[in-house]
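One chain of protein is taken out of this complex; the other chains stay put.
For subunit A:
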Amino acid sequence: MVELIELSKTYQSKNKTVHAVDNISLKIENGEIFGIVGYSGAGKSSLLRCINMLEKPTSGQVLIDGTDITKLSLPDLRRLRQSIGMIFQHFNLIANRTVAGNIAYPMEVAGKSKAEIANRTAELLELVELSDKANVYPAQLSGGQKQRVGIARALANDPKLLLCDEATSALDPKTTRSILNLLKRINQQLGISIVLITHEMEVVKEICHRVAIMSEGKIVETGTAFQIFANPQEEITKGFVNSVLDIQLPAHLLTDKGDNKQLIKVVFKGKEAEEPIIDSMLRNFSVKANFLHARIDYIQDTPMGVFVLELAGDLAERERAIAFLDRETAGTEVIPYVS
């Protein structure tokens, strides 16, 4: 679908050169939801804008279905842009046009007939569940509704590719979820490939099939969403993953409870999260366990769990129990008490 080859974008200011995109090669497959994650200033926005040439790359190629779009003439580029949808963090709707007028705009640009536009607008309003708001102006809508209009507008000319520029960053968690579900539905039902940039790992967790982690203009790590969550390699990736999975125990639980007790953290990934491993441990070893913390996240339907247990019993028995857990799970570590 989209292939970036040795893509660079450099900004030249008076006394310094900024490599916003630094020699990135990347392939986005047909029908996938691809996430680009990074802190602000990492260059992800520039990277996204190179895909529809809102920013002209300094060097490298952008292939869309095999065509190098960096070499297209302006009219050809305009035609191509009509087939790439884009949605924005701040929605960017035309304030003086109604909802229906906003959705109609890209079709007017594409030279569709009035009847065609009217039909398609009604269809899209239904898809984003805003049929009752057709004649309302954007100022009267909530953030989530505005983004739905943005999505409808982006889909108007039946694109094969949808670019999302921090599409949920300005929305509250509940609205974020509903927008993400809508994007997921669009991806599944219409087969539209989605490239999204975000700094929120929640977004990745919910909908991304594959992810690239970006830092200082470079891609530092790529993988499936589950790989990234379950097995982050780079420090920056671990930081992002921890922003979602990190656990904070209250201080009183961390204070020393004597020789017969200790805290352990157990991580389950994938299938093992569905096995009764803790139960086996309690049956096979004479230890008692008390759950202090437990959570399971689903990364694209694959479970990943983190548990903190307080283990009580003889030292020898505890060590055997921990060895058992370590064997059966993705990782078990002892959390030292703080004195």
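Here, a contact is a pair of C-beta atoms (placed from the backbone, for glycine too) under 8 Å apart; a residue touches a chain by one contact, two chains touch by 3 or more; residues count from 1.
Following the convention adopted for this analysis, contacts and distances are computed from a predicted model.
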Undepicted complex member, UniProt protein name, chosen from "Sigma-70 family RNA polymerase sigma factor", "NADH-quinone oxidoreductase subunit J", "D-methionine transport system permease protein" or "SRPBCC family protein": "D-methionine transport system permease protein"
Contacting the left-out chain in the complete assembly, out of A:H90, A:R185 or A:K257: A:H90
Residue, one of A:K27, A:R78, A:R185 or A:K288, that touches the chain absent here: A:R78
Contact partner of the left-out chain, one of A:P106, A:G144, A:P232 or A:G305: A:P106
Positions on subunit A where the hidden chain makes contact: 52, 54, 78-82, 84, 86, 88, 90-97, 105-106, 108-110, 137-139, 153, 157, 163
